[in-house]
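I have placed the structure first, in the form of structure tokens, so that the comments after it can refer back to it.
Only one protein chain is missing; all other protein chains are in place.
Then we have chain A:
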């Protein structure tokens, strides 16, 4: 037992799930060939930031990275959590990237997790913080997470390239997650949303709302999209605008879509700096497009949208030893990857059954019986 046997993995794919599952199951992992063939080999800044976050939340974890950054040794510690934590997420990925594993990690921590995350709050790549509030938290409640402790406050918004957003996150701890039978997707009864603008005219937000409503109004009267106009310190460091929509169904499912428009970040930006600043997509188009995306998600069916599939599967797999059954739309690539990682780490397999009449997929699994071992007994 003195020698640690590492689970060997390759590549930077699914880094988040791998690290998360390794931490929850406390299996040491060794990841090789991380961006080995790229011109800039090694871990990306956001991946390093993620590792730092994990280090912050756990007790006595061991992270070793080789010189080129292509090899990572990770020996997880005990998830401690705690309050008064601050983490700077950087500007290479949005806060949503960090939130997804953080939520699950927080549930199985020793103490309630209260953390301030700084960086980009809204991004087109990752789910925005609005979506977490509107969709992800109700999803967690399905699995027996108490709703009192769940909190996400957006202190200031920040978009790429310079970020500057800040959110306060609080996640309660649970003893275990309860299994759920969640196949009734219901019918969409209302659509809610939030359109935000930072350092741009408030008019753009209204345009987005107007365009989106234009699409929905033919289907549903109950559409309400709030506008969130941020200025000065609350608006972060760069200008942009975006919209996040959520459709609630009669059975309590939330299907969300969001997007953000801002100037690209990083090295690309420098190239552009010399030329004219590239024109952003007009606000009306953004609203219209996102409304279409949401309708597409609704058309796909399932109790969650494609973005939340991975989280849903993880939650199902981490349940107590009971059968969970969920219905999702078309399996997303991310969802499939998550299923594989779950199989590899937790030894939980899903029974995947397509439902041809609706084009949805029904997944069933026997929870792994994960318990919060780090919680102290009195």
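Criterion: a residue touches a chain if its C-beta (ideal position, glycine included) is under 8 Å from a C-beta of that chain, and two chains touch if they have at least 3 such contacts; residues count from 1.
The rule is short, and it goes like this: contacts and distances are computed from a predicted model.
Chosen from "GATA amidotransferase", "Eukaryotic translation initiation factor 3 subunit F", "Bms1-type G domain-containing protein" or "Elongator complex protein 6", the protein name that UniProt gives for the omitted chain reads "Bms1-type G domain-containing protein".
Considering A:91, A:208 or A:339, the position touching the chain not shown turns out to be A:339 (whole complex).
Counting the whole complex, the residues of chain A in touch with the unshown chain are 1, 7-8, 10-16, 25-26, 33-38, 59-60, 77-78, 96-97, 100, 110, 125-127, 179, 181, 183-189, 215, 218-221, 250, 289, 291-293, 295-296, 298-299, 301, 306-311, 321-323, 325, 327, 330-334, 336, 339-340, 343-344, 347, 349-358, 360-362, 364-366, 368-371, 373-377.
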